[in-house]
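What you see is the complex with one protein chain gone and the rest in place.
Every chain is named by a letter (A, B and C) in the order it is written, and numbering of its residues begins at 1.
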Amino acid sequence: MRLNKITEALPFLAPVQILILSVIVIPSLYVVWLSLNASSFGQSATFVGLDNYIRVLTDPAFLLALGNTVLIVIFAVHLELALGLGMALLFASGLPFRRVLLVAVLAPYAVSEVIAVAMWRFLFDPDVGPVTAMLTWLGLPMLDWSFEPSHALIMIGLLTIWLHLPFTFIILYAARLAIPKDLYEAARIDGATAFDAFRRVTIPLLGPAIVVALLFRYIFAFRIFSEVWLMTQGGPARSTEVVAVYLYQEAFSFNAFGTAAATAWIMVLASLLLATGYVFLLRKQVAGNVH
Amino acid sequence: MASLRLAGLRKDFGSVNIIKGVDLEIEDGEFVVFVGPSGCGKSTLLRMIAGLEDISGGDLYIGGRLCNDIPPRERGIAMVFQSYALYPHMTVHENMGFGLSLNKTPKAELDARVREAARILKMEHLLDRKPSQLSGGQRQRVAIGRAIVRKPAVFLFDEPLSNLDAALRVDMRMELAKLHRDLGATMIYVTHDQVEAMTLADKIVVLDGGLVQQVGSPMELYKKPANKFVAGFIGAPKMNFLAVKVQAAHGGTATVASEAISPIPVRGKGFDSGDSAWLGIRPQYLKPGRAAEGEGGICGKIVLIERLGTETIVAIETRANERVVASIPVDMELAFDDNAEFLFNPSAAHLFS
Amino acid sequence: MCTDKLAIGLGKTVAVAVILVWSLFPITFILMSSFKPGQDIFAVPPKFVFSPTIQHYVELWNGWGVFFGGLLNSTIITAGATVLAITTSTAAGYVYSRYSSRMLNASVMFLIIVRLIPPIVVTLPLFPIINAIGLNDTHIVLMVLYATFFVSLGTVLMRTFIDQIPRELDEAAQIDGAGRLTILRRVIVPLAAPGILAVAVFVVVFAWNEFLFAFIFTATRAKTAPLVISEMIGSIDGVDWGVLFAASTVQLIPVLLFVIFMNRYLVAGLTAGATKG
Partner (left out) sequence: MSDKVFTNITRRGFLGTSLGGAAMLAAGPSFAVGKTLNVLSHKVHQTVLGSGSGDGDLLKDWRTGNDAEIVWTTFDSNPLQDRLFREASLNTTDFNVGYIVDNRPTKQIAAMFEPLDSYLEKDAIEDFGDIAPGLVQGMTVDGKLIGIPVRHATQGLFYNEALLEEQGISAPPTTLEELVEQAQKLTFTSKAGTPVAGMVLASDLAVFPVMFARAFGGDFINAKFELLPNPEAMEKGLTVLRKMFESGALPRSYATTKNDDQVTWLQQGRAAFTVLPFARNAQLNNKEQSKFPGKIKAIEFPISSDLKGKVPMSSIVEAWGMVIPANSKDKELSWKFIKEVSSKRVTLGMARNGNGPVRVSTYADQSFVNNPVAAVEAEVLKNARGAFPPFPEAARAQSIFLEEVQLAVLGRKEIKEAVASIATRVKPLLQA
């Protein structure tokens, strides 16, 4: 009868599994094969072993792209987390019109990367951008994103944060709302100040949510493509390239499918690594909470 | 209407045996109650009859038909769940008519049957409401109504009253009894509450550890419990069990004694002198007073007094540090730490190994 | 004490103001600028009072027919992807919620791991494959791609939502004579509607806005609106900001309204997805 149940369940599961297998899993495995061969248009594949991986990993352009990606992941994601946490606490502290404010905060979630880039390019246009004008008027340095790679990365980082803050915020806010009010009342009776309550009650209880938000954002920030491609195309001088843009260039500009495939698998492995690291931490934390 | 026969019914979850072989005959039109502590397997057994759980071994016959592999809808059963399991997105009418609509019953007939059931349960005015707009008792009625509409041969109730408050529970109990009389259908009812079992059942099946401990009418079980488990489970307050030693045994009578009880002969087969045994006495059969010749006596210090109005529950602690509970008439002067003595007729005592 | 409260209130007001400006200023600015006469777009300081004009929309209509084709394509693709993702992940989520076995648990893990694979990875092998089966530059490719990259999250979400529906309802329906499919359709789907809507919000927003896949897998017939907008950004005649803003507004408004109306489900979905997925 048990087997019978599995067969009964199969038709329900099959569509999802077929989609995932045929669109994601099998192509990904095919990428492994590709990554072990050298090939281009009109050229049959020749087996080269790990050569592609070595070429990618020793390519300064890749290392730069990796460095940029890591920078974005580290700075943008953590800043985003801090902002999201601050906002979550602000909202939880009681605001009038909270529902309306919540919707306002969610709005960037609806904006496509393409339009976000158009917006931000215009706002920060070195010549005509209103934000640039305002910064100059305030006597502040403008964001010289079309020239300074570091500024360009800052711009990309800001854009990413703008697009994804709603996500981080909601996760933290929901987790914050899930903390029972009694705990804060108990803490107050125990003589805790607001800061004590934050440090000793809020933070430990938000821990899992923070880890989850971070994990997701790490993984998603690591694959960043559209923002960079549309904003700078990796320029100037490939200095703002990220791993996904590097992959795109290898595959679709240079037609070097082997190295592109190797890059792809390096991306997959890095994502898995990030994920396992944090899943491990998460488990430890959950276990820690139990004790 | 149908009779049921369970023959060696077993249920395994992996290597764990939940039901270890149940043999049971249920007559057509009988009200059978499965009773037992939680985890005894009574709900599993009911769900096996319903077809919600697969049968690992043995045979299940409903109305003489082997039903092991027949899907629930074809078994001619209806079930009332503990949580009522009303479809929250449907009105009462739709809830009750759902099963009929699934087998394409004509609209007019469906409506007539739903209204008939609603009339029986006196809830015609609720038909257009959603379950969330109903009180607990009303939901319970809808759940029963849904069962009635199906005109099943067998009604299955899975602890249907446990989510109701005490007063409502008593009312619903009476209504269920009336429903059984009116419909005359076979009903199988699972509960952990022995009062429900005693009041409703034609036949009680006491289950423990996946095995049937005893089957019988309520009074049979009360008067002649087959073992210590059944004896302890049926009746409130619980039967007192006192550890005793068999001093002599012959011809269905054993003379037992302990530190707190002077030797007394009681009914009991299969005991030899020197055996350890349990002497069971229901609290109702303990009377205050000094034991005369041929009567058993227990004395101890009063540790608990509960005055319930019609009766008073008194607990004493014997010299052997055993607690003994007695249910006595209300007008007794008692005080904590007083010494008290109780007597009982040996014919009302049970001896268990 | 009173001044303290005042200070906190003031601080909160400022914080809220900053948050609002941060979230809404870029959006409002685009929407507003699309109605500004050409020269006002570049005015320094920016003009907030101006005589609105629809000239950019007229230009968009006359000059960028492809954009409206793109919108139509986006609509078709979004609808298709959403339907596909919802049906498949509801069915799978139902099974994951109601059955459990070692194999099923393992396959949930598999679903979660699949989410970690960056989409760009599969573009490489998929491009020739899709072409070989004759589907490149069709709506169906993007529908399937968009749906697939959300079915793993969708399934996990649906499982979470369906877990909240008591099993007794399935059983009651089973006794009422319903088969698996009927239970799913008549009992689970209506009750898991919030979950379905949450998945729908994710897929709709993603499919409507997606750039990378559309960029790689479409050429003419299935080109989506974001792609046309990206072409406008790099158009030969220089960026015509007015028209670009008009196009952006047209692309943005439907999805923005959608997110606003469905914010409840978006929040529910994000919360459930984050804690369970």
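We adopt the following convention: a residue touches a chain if its C-beta (ideal position, glycine included) is under 8 Å from a C-beta of that chain, and two chains touch if they have at least 3 such contacts.
These figures come from a predicted structure and were not determined experimentally.
By the touch rule given at the top, the unshown chain touches A, C in the complete complex.
Among the residues C:Met143, C:Leu169 or C:Leu212, only C:Met143 touches the chain that is left out of the figure.
Which of C:Leu72, C:Ala106 or C:Ile253 touches the hidden chain is settled by the complete complex: it is C:Leu72. Of A:Ser93, A:Thr136 or A:Asn255, it is A:Asn255 that touches the chain left out of the display. Within the full complex, the residue among C:Ala106, C:Leu181 or C:Ala219 touching the omitted chain is C:Ala219. Seen from chain A, the chain kept out of the figure touches residues 40-43, 61, 126-127, 144, 146-147, 232-233, 235-239, 249, 252-256. Contact residues of chain C toward the unshown chain are 63-66, 68-70, 72-73, 75-77, 79-80, 127-128, 131-132, 134-141, 143, 219-223, 231, 234-239.
Following the convention adopted for this analysis, only the chains that are shown with their structure count from here on.
Within the contact network of the assembly, the step distance from chain A to chain C comes to 1. Put simply, the chain farthest from chain C by mean CA position is B. The most central chain, judged by C-alpha centres against the centre of all protein C-alpha atoms, is C.
Counting C-beta pairs in contact, the chain pair with the largest number is A-C. If each chain is reduced to the centroid of its CA atoms, chain A and chain C end up 16 Å from each other.
Separating the CA-averaged centres of chain A and chain B is a span of 59 Å. Among the residues of chain C, none is in touch with two or more other chains. Residues of chain B in contact with two or more other chains: none.
Those residues of chain C that touch chain A in the shared complex are 12, 15-16, 19-20, 22-24, 26-27, 29-30, 33, 42, 44-46, 87-89, 91-92, 94-95, 99, 101, 103-104, 107, 111, 113-126, 129, 144-145, 147-149, 151-152, 155, 180, 184, 205, 208-212, 216, 226-227, 229-230, 233, 241, 244-245, 248, 251-252, 255-256, 258-260, 263, 266-267, 270-271, 274-275.
Every residue of chain B that touches chain C in the complex is listed here, in rising order: 47, 50-52, 71-73, 77-79, 81-89, 98-99, 102-103, 146, 150.
Taken in their complex, chain A has these residues touching chain C: 2, 5-6, 8-9, 11-13, 15-17, 19-20, 23-25, 27-28, 30-31, 34, 86-87, 90, 93, 95, 101-123, 128, 130, 133-134, 137, 162, 165, 167, 170-171, 174-175, 208-209, 212-213, 216, 219, 222-223, 225-226, 229-230, 244, 247-248, 251-252, 257, 260-261, 264-265, 267-268, 271-272, 275.
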